[in-house]
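One protein chain omitted, others in place.
Coming up: chain A.
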Amino acid sequence: MIELIHIKKGFGDKVVLHDVSAVMEAGKTNLIIGSSGSGKTVLMKCMVGLFEVDEGQIKYGDQNFTAMSDVERKPIRQEIGMLFQGSALFDSMTVEQNLMFPLDMFSNMRLREKKKRVNECLDRVNLKEAHKKFPSEISGGMKKRVGIARALVLNPKYLFCDEPNSGLDPQTSMVIDKLIHELTVEYEITTIINTHDMNSVMEIGDHIVYMYQGNKQWEGSSKDIVFSKDEKLNDFIFASEFLKDAKEMRQLEMSRGKQEGS
């Protein structure tokens, strides 16, 4: 479990996160949603330690991450895997070398064992054929899958995904979402995803945190989100014309249900 307690973060005069408190539930797919500029990415970067918070605490289990030095954070960081928005693959290395890198750096495995682990991870994300290819030679969706495989190679306890669907077509987005969800369940990882894709919210979100202008506006499950009465959350969820119609239909059905009930 990751606990965020009264997090504040600003850059110069601009305050990006105002007193955010939330819980990322263990072994579940936790989604941080919100429109662009709402502070999702900053919040995620604070959680993994890329940004230092101005106030508040971030706890991994009972360990206070914010109070730790860089050296003390190393063991926690080695339990974190992250998929970046642009995949962040090392472009001078092949796909296989990208996955091999964390193993070379942090494990005492023999070459044979490392290759076996790399094969397992690539196999798990259905990328067996891409071993010798460079990141520039593969598609956006494949890059994301390599990014996921690299994040998984050291058996992380926490998986962070920053907008895993950005730049992907709807079909590939669904494949990536499904893959992340399956891996979360299979390896019992605590997954945190930044997204503004409502498909992801409905398909894979176990626990959802909605950010609005640097504040946590709403927190709950994907079942609750559609029936939430929070106006700002509803504006975000039902932003498109198509979904607005769905919202009106839902309200209509709800009022009919009430009438029938009375």
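Just so we're on the same page, a residue touches a chain if its C-beta (ideal position, glycine included) is under 8 Å from a C-beta of that chain, and two chains touch if they have at least 3 such contacts; residues count from 1.
Here, contacts and distances are computed from a predicted model.
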What name does the UniProt record list for the absent chain among "ABC transporter permease", "Cytochrome c peroxidase", "Cobalt transport protein CbiM" or "Pyruvate synthase subunit PorA"?
-> "ABC transporter permease"
Identify the residue among A:His6, A:Lys74, A:Lys223 or A:Arg256 that touches the chain left out of the display.
-> A:Lys74
Which residue of A:Ser21, A:Ser35, A:Asn64 or A:Gln85 touches the chain not shown here = A:Gln85
What is the set of chain A residues that contact the non-displayed chain in the whole complex?
-> 45, 48-50, 70-71, 73-75, 77-78, 80, 82, 84-86, 88-91, 102, 104-106, 160
